[in-house]
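Excluded from the complex is one protein chain; the other protein chains are retained at their positions.
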Amino acid sequence: MTSVMSFFDIMLVLALPWLGWRLLASPDLFRAVVLFISLGLLMSLTWVRLHAPDVALAEAAIGAGLTGALFLSALRRLERMQDSERRLDYAEKREEERQAPPARRRRSKPIAYGLALLLLVFFLVLLGWSLVKTSVSPGGLGPAVTGQMGQTGVQSQVTAVLLNFRGYDTLLEVMVLFLAALGSWSLTRIRQPLPEEVAAPVLASLVRLLVPLMIIVAGYLVWIGSSRAGGAFQGGAVLGAAGVLLLLADVTVVRQIPSALLRWALVLGPLLFLLSAIACMWIGGNLLEYPRQSAGAWILLIESATAVSIGVTLAALYAGGRPLEPSALEEAGEVASESGGDEGEGE
Amino acid sequence: MSWLYSTAALCLLCAIVAGLWRILRGPTAADSMLAAQLFGTCGVAILLLLSKGLNWVVLLDIALVFALLAALAAVAFALRTWGGTER
Amino acid sequence: MAFLHNLGTVCILIGVPFFVSGTVGLLRFPDIYTRLHALTKADNVGLGFVVLGLALQAEQWNTVARLLLIWLLVLIGSSASCHLVARAALRKKIQPWSRS
Partner (left out) sequence: MNTIFLYNFSGLALFAIGLHGLIRSSHLLRKILAANLMSSGVFLIMIVGAYGTDKGMIDPVPHAMVLTGIVVSVSATAVALALVCLVQETTNRVLLLQKRKKEQGRRTDA
């Protein structure tokens, strides 16, 4: 077993950087994105190998699913905005050739490139040195966490760290997500969805089957998070994937969600988290110091609300812009398909 | 008997790494996407085998999430990147 | 019990070659439609045999149910997405390969 597993290790160790290298070296952007998706998959296997099931769950949902969908849609949007005759494949290469004749490029580059390479090597040496020099006490903070587990109200160590010991970190992190959604909403609006093409019946039934299952699994992950791998982030990521699937299928129900509801769902998690943090102070502890007896319930409540918000945030980030008011445009749905970026067509 | 699971998992990992070649080569974009799709399934199988081999139930949850989301990227590709309106 | 266990081992040993042949098919077949064909064999049959083998060896019904659920999900997801990819390929007027 062990010798076979070390083959497994070596395979992964070699495949990851190679994949990264090919990804950045490939002339075709689309291929780079697909390689990136496979990299996410291999990363997830790596997390499993390194005994980090929580991280593997999150990576499985985000790295292998959501990020890929994000990049693929962005690629399409970028491509649609470019000249119509230019193809996706090698678009970038041609652009580069068009903009700078190779001879001139060669002349101007070497010095800057050499400097950058030097900096890179310097960084690497520094990093490798610090990696070797850093001494980790055996178990790290593991024993400390194990010692205090009785007070947290949960059985999963990672969840205890996330929501109890370092609750303020997670609070701020949820705020970061919220900010990201705000940023994306203030940047762009979702534009008119594409003119409807012939709908794929298979897609509709796929959505009908998968989306409820995804929601159930998300709930399961949040629930199981108190005792095993799982939790708000993983549940939220799966929920976000369900949202993305709905957006992809362009389901009419999604378009009709009132904007206010969406906004409240976005705010729900951060707000509840913040309120409960303050409530803890009011009850008579420090910030985020839950009462001992009911700590588990507090955590579950916060986690459920956060999972909903994370899911909605991820879906909104995928939609990539502020939803239109339903009154403003009767046709354009509010979480209408991202493929809005096609004014090239309208103009 | 646990060598069975780890060896099988190793074979599947080899299959993934070999399949990377198709992504790099694939004449059309869809070929690369298909390879990624195959990786998803291989990943599920690896996780299932490891969960038995290491006797670790959590891996079944991860495999479940994999299986749920495997279709997402391919659907996004077929509808957004490649399909959709004519180009 | 030992019989079931051995049967499960055989199933896993049958299943893994399907994955390998799926990859080989992906690498060797001439066009996208034939590659789709190879891919679905790995998805359905390969994973099916692995799941069957593991289910035969499982100690609890709970695990069996989960394994089956995972297999069903992969079946649904892969068949739907392969259909969509093939549809998109046909729309783009990619001609199926023919020996000529």
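Going in written order, the chains are labelled A, B and C, and every chain counts its residues from 1.
What we mean here is this: contacts are C-beta pairs under 8 Å (C-beta built on N, C-alpha and C of every residue); 3 or more make two chains touch, one makes a residue touch a chain.
Note that this is a predicted model, so its numbers are computed, not measured.
K.L.:
Give me the visible chains that the unshown chain touches, in label order.
P.N.:
Taken over the complete structure, the missing chain's partners among displayed chains are A.
K.L.:
Using the touch definition up top, pick the residue from A:Leu41, A:Val158 or A:Val238 that touches the left-out chain.
P.N.:
In the complete complex, the chain left out is touched by residue A:Val158.
K.L.:
Using the touch definition from the top, which of A:Val55, A:Ala200, A:Leu239 or A:Ala295 touches the missing chain?
P.N.:
A:Val55
K.L.:
Hey, which subunit A residues sit against the chain that's not shown?
P.N.:
5-6, 9-10, 12-14, 16-17, 20-21, 23-24, 29, 32-33, 36, 39, 43, 46-47, 50-52, 54-55, 58-59, 62-63, 66-67, 70-71, 74-75, 77-78, 81-82, 92, 95-96, 98-100, 104, 113, 116-117, 120, 123-124, 127-128, 131, 134, 136, 138-143, 145, 157-158, 160-162, 166, 169-170, 173, 176-177, 180-181, 183-184, 187-188, 231, 233, 236-237, 310, 313-314, 317-318, 320-321, 341, 343
Simple rule for what comes next: only the chains that are shown with their structure count from here on.
K.L.:
Tell me which has more C-beta contacts between its two chains, B-C or A-C.
P.N.:
Answer to which pair has more contacts is B-C.
K.L.:
What chain lies farthest away from subunit A once each centre is taken as the mean of the Cα atoms?
P.N.:
Ranked by distance of C-alpha centres from subunit A, the top chain is C.
K.L.:
Determine the centre-to-centre distance between subunit A and subunit B, using the mean Cα coordinates as centres, and give it in whole Å.
P.N.:
Each chain's C-alpha centroid was found; their separation is 19 Å.
K.L.:
Using mean CA coordinates as chain centres, what's the subunit B-subunit C distance in Å?
P.N.:
Here the centre of subunit C sits 11 Å away from the centre of subunit B.
K.L.:
Express in whole angstrom the distance between the two chain centres, defined as the mean CA positions of subunit A and subunit C.
P.N.:
28
K.L.:
If I count partner chains per residue in subunit C, which residues reach a count of at least 2?
P.N.:
If we look for residues of subunit C contacting two or more partner chains, we find 73, 76-77, 80, 84, 87.
K.L.:
Touching two or more other chains, which residues of subunit A qualify?
P.N.:
200, 203, 206, 210, 213
K.L.:
So in the complex, which bits of subunit C are touching subunit A?
P.N.:
Residue positions touching the partner: 73, 76-77, 80, 83-84, 87.
K.L.:
For subunit A, which residues count as touching subunit C in their complex?
P.N.:
Per the touch definition, subunit A meets subunit C at residues 200, 202-203, 205-206, 209-210, 213.
K.L.:
Of all residues in subunit A, which touch subunit B in the complex?
P.N.:
1, 4-5, 7-8, 11-12, 15, 19, 22, 26, 30-31, 34-35, 37-38, 41-42, 44-45, 48, 53, 56-57, 60-61, 64-66, 68-69, 72-73, 75-76, 84, 88-89, 194-195, 197, 200, 203, 206, 210, 213-214, 217, 221, 224, 228-230, 234, 238, 241, 244-245, 248, 338-339
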